[in-house]
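These notes are about the structure you will find just below.
A protein chain is absent from this complex, but the other protein chains hold their places.
And then subunit A:
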Amino acid sequence: MDDFIAARSQMALSLGFHIIFSCIGMVMPFFMAVAHYYWLRTDNIVYKNVTKAWSKGVAIFFATGAVSGTVLSFELGLLWPEFMKHAGPIFGMPFSLEGTAFFIEAIALGFFLYGWDRFNKWFHWFTGVIVGVSGLASGILVVAANAWMNSPAGFDFVNGQYINIDPIEAMFNDAWFSQALHMTIAAFVATGFAVAGVHALMILRGQNVLFHTKSFTIAAIFGCVAAILQPLSGDISAKDVALRQPAKLAAMEAHFHTEKSAPLIVGGIPDEKNKKVDYAIKLPGFLSFLAHGDFESEVTGLDKIPDENQPPVAITHYAFQIMVGMGMAMMLVAILYFLALWKKKNWLTSPWLLKLFVAATPLGFIAVEAGWTVTEVGRQPWIIHNVMRTADAVTPMPGIAYSFYLFSAVYVSLAIIVIFMLYRQIKMVGTLYDKPE
């Protein structure tokens, strides 16, 4: 394996791994806070059990998220030293603020996990909320750093020199808001559907039904509200990308030729050599509408982008289709669920709705991974859009392939252990958290 490809793969692997844990770390505290709130308010012991069972899971995820994040902060330098040498001082502001957010999160988690029956109960509840708020803040900050790579700001690039650095301007670059909004909602969608799916399965199996129903309801409501908002925020992102990174948009849509009232391509197999898409459904004018809000407007195609600046089309296109497909599917499930809540109460207890949720368990996380693939692969060949090429940023050290194999092995084993432990947690609910009285 070529060192450059190995470095990219290792980065993608580490981030793709970390993102799962960080989504959960950002969102679960809010689920717990709701359950915890109901416990304090209603004295219904089931809510306490739910809170405690979830907090065990969160501790496991938190630790894994924290170590994989620590690895990332070193990997930026280990794999991309030339990038960090120049980018560090410019896009470092969100990272330095993030340090504070992490710290507060770690402290609040200490209070929350170990604080049962030792503090004022509302103080204890509040520390749980702080875990969530600071987790969200760190997510938003790190995404702002990534947005800077898509939409560089806060410096002047003159003769290969980075001058007039302004880290605050860099943090509030043009892409930060749309990306941060979309990512935050994505975390709620993904975690909500994953957690709801697991509890739905347990309800179907008839184990600790009350316990699992309460957990399911909290997770499903969060996930479904977010699933309905997500396509709206995706639309904001798409319009933003059309403006900032026409090459990325063209790759997402496999849009080879610049044209007016461009069609939206659904599905299909992009043929990069002959610059066409086979077997696709085309909705005339819709791409123009999505990108610029006007059915007639012109959308830049890949023909306007010099060959050496074009991102890989197929991967970006497939990834985008997957994300949108998952998004639509989850939105549908969400609509059905709200219909059930408001009008068709009898659906709530019928197995088909629960089965739908079980089927949707992984969709959110698949969409998250696909979305990041769109963002990252679609930015290629740039590491800093239009400023520095990824190939120029990579470490000179040879043999990165071995490091990639090593980290792959470690992450695969970790994933297996985490799944195994989660399985045990769920299996033990009846004995540990929801004991028959």
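By definition in this document, a residue touches a chain if its C-beta (ideal position, glycine included) is under 8 Å from a C-beta of that chain, and two chains touch if they have at least 3 such contacts; residues count from 1.
What we mean here is this: contacts and distances are computed from a predicted model.
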### Message
Suppose you had to identify the omitted chain by its UniProt name; would it be "HmuY family protein", "Probable phospholipid import ATP-binding protein mlaF", "ABC transporter permease" or "Cytochrome bd-I ubiquinol oxidase subunit 2 apoprotein"?
### Response
"Cytochrome bd-I ubiquinol oxidase subunit 2 apoprotein"
### Task
Among A:5, A:359 or A:397, single out the residue that touches the unshown chain.
A:397
### Message
Just to verify: which one of A:42, A:100 or A:386 makes contact with the chain not shown?
### Response
A:100
### Query
For the full complex, which residue in A:114, A:279 or A:342 touches the chain that was left out?
A:114
#### Entry: Of A:76, A:133, A:305 or A:331, the one touching the omitted chain in the full complex
A:76
### Task
With the missing chain put back, which residues of subunit A would touch it? List them for me.
52, 56, 59-60, 62-64, 66-71, 73-78, 81-82, 84-90, 92-93, 95-100, 102-104, 106-111, 113-114, 116, 118-119, 163, 165-168, 395-399, 403, 406, 410, 414, 417, 421, 424-425, 427-428, 432
